[in-house]
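Missing here is one protein chain; the remaining ones are kept as they sit in the complex.
== chain A ==
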Amino acid sequence: MPATTENNQSSFLGRISIRRNQVMSMEGNHDQELEDLELFQKHVGDRFADLLSSTTEDPSSDALLSIGWLRKLLDELLCCEAEFKAVVMMGRDPSQISKPPLDKLLPELLDRVVKSLDVCNAVTLGLDAIRNLQRLAEIAVVALEPRPMGDGQVRRAKKALHSLVTVMVHEDKECGSTKGTERSRSFGRRGGNAGNKDRVRSLSWTMARNWSAAKQIHAMSSNLAAPRGGDLTGLALPLYIMSTALVFVMWTLAAAIPCQERNGLGTHLPFPRQLPWAQPMIGLQEKIAEEWKKKEKKGSVGLLEEMQKMEKVGQLLIEFADSFQFPAENERLDEVRVHVEELADICRKMEEGLEPLQLQIREVFHRLVRTRTEFLHVLDQAGKLSTPTV
């Protein structure tokens, strides 16, 4: 687990334990609770503001939707989640969680959690597919790096780049419409007609049939309603914040990383404009949605920054390969060297970043499972308390 999460948790737990003691003296903990809520809102706002600013102000930091940025995003989600649990669950009388409006809101959140798990899984499969793309790009890098550059290498690179670009488009199309394709896809060329040069086959494992990332995220956000009136100061608010963060992160993951069926992912998430903590999230969402719109027109693969770059550089290198003649002129070689280095750099970033990202998504997965279990347990307790046993 990244250090940031650890720190955040430990500092927070310290504060919580103080609160826990105060709960004992039922009096005067209301103020403390309000303070906790306010802090939680502030922290969430700050965290996402960081993510937003890292994309605009500092060019050296991780670019929007890059692997590094996504890892930060997941870190923030994990922090939010830890703090959320501390605010809502720890040291609290179970009956508080089971009464209105939480009796409805909490099950809704837990339902979103279940849906998020599927998104996590779909994205994990998507990362597996990206790793295959990385392998293709690496071929091009290996082929174009050594000097002197000859026809063989260029052809080798071209071949790899062509399949890279085709697979990217294909992967996206496949991910965009799965209806009825799963069978034919998984069985490939069943007839075994040798000589069939159609090598465009999906690199990713499929989720369940008819599963759709877009639908899933839509279902997660459709019943997301901001609390009003008195609920704004109660436990309904942290539940809403957590739900919003969860929906946002899952939406972003699905937009960045290829995953099954993403048509309609571009629709806006219903985030509340009037609440200050949501502003950075809205900012991010607008940016990403804009990217998504561009993408939809161009029909390129997911928004992951490294993949976008990979596609661009890939195209440039294909152009170079198409016009290559041995022996190459030095200027051209210098020119192409820049691109190759760029591609090598992307591959390196993927090599270093994809595995940790995958592990992190798995961590989110386990954390969500655990949290859900814990909440259900609290609800059980509440249930037992309310129905006296004989």
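Keep this in mind: a contact is a pair of C-beta atoms (placed from the backbone, for glycine too) under 8 Å apart; a residue touches a chain by one contact, two chains touch by 3 or more; residues count from 1.
One rule holds for everything that comes next: contacts and distances are computed from a predicted model.
Asks: Match the chain absent from this complex view to the correct UniProt protein name in "Exocyst subunit Exo70 family protein", "Peroxisomal targeting signal 2 receptor", "Large ribosomal subunit protein uL29m" or "Cytidine deaminase-like protein".
Replies: Matching the unshown chain against "Exocyst subunit Exo70 family protein", "Peroxisomal targeting signal 2 receptor", "Large ribosomal subunit protein uL29m" or "Cytidine deaminase-like protein" yields "Exocyst subunit Exo70 family protein".
Asks: So one chain is hidden, and I want to know which residue out of A:Leu34, A:Ala208 or A:Val338 touches that hidden chain in the complete assembly.
Replies: The one listed residue touching the chain not shown is A:Ala208.
Asks: In the whole complex, not just what's shown, which of A:Pro101, A:Gly150 or A:Pro356 touches the removed chain?
Replies: Missing-chain contact among the listed residues: A:Gly150.
Asks: Just one of A:Leu39, A:Ala63 or A:Ile139 touches the chain that is missing; which is it?
Replies: Result: among the candidates, A:Ile139 touches the missing chain.
Asks: By the contact criterion defined above, which parts of chain A meet the unshown chain? Give residue numbers in ascending order.
Replies: 89-91, 114-115, 117-118, 121, 124-125, 128, 131-132, 135-136, 138-139, 142, 146-148, 150-153, 155-156, 158-160, 186-190, 192, 194, 199, 201, 203, 205-209, 211, 216, 325-327, 329, 362, 366, 369, 372-374, 377-378, 381, 384, 389-390
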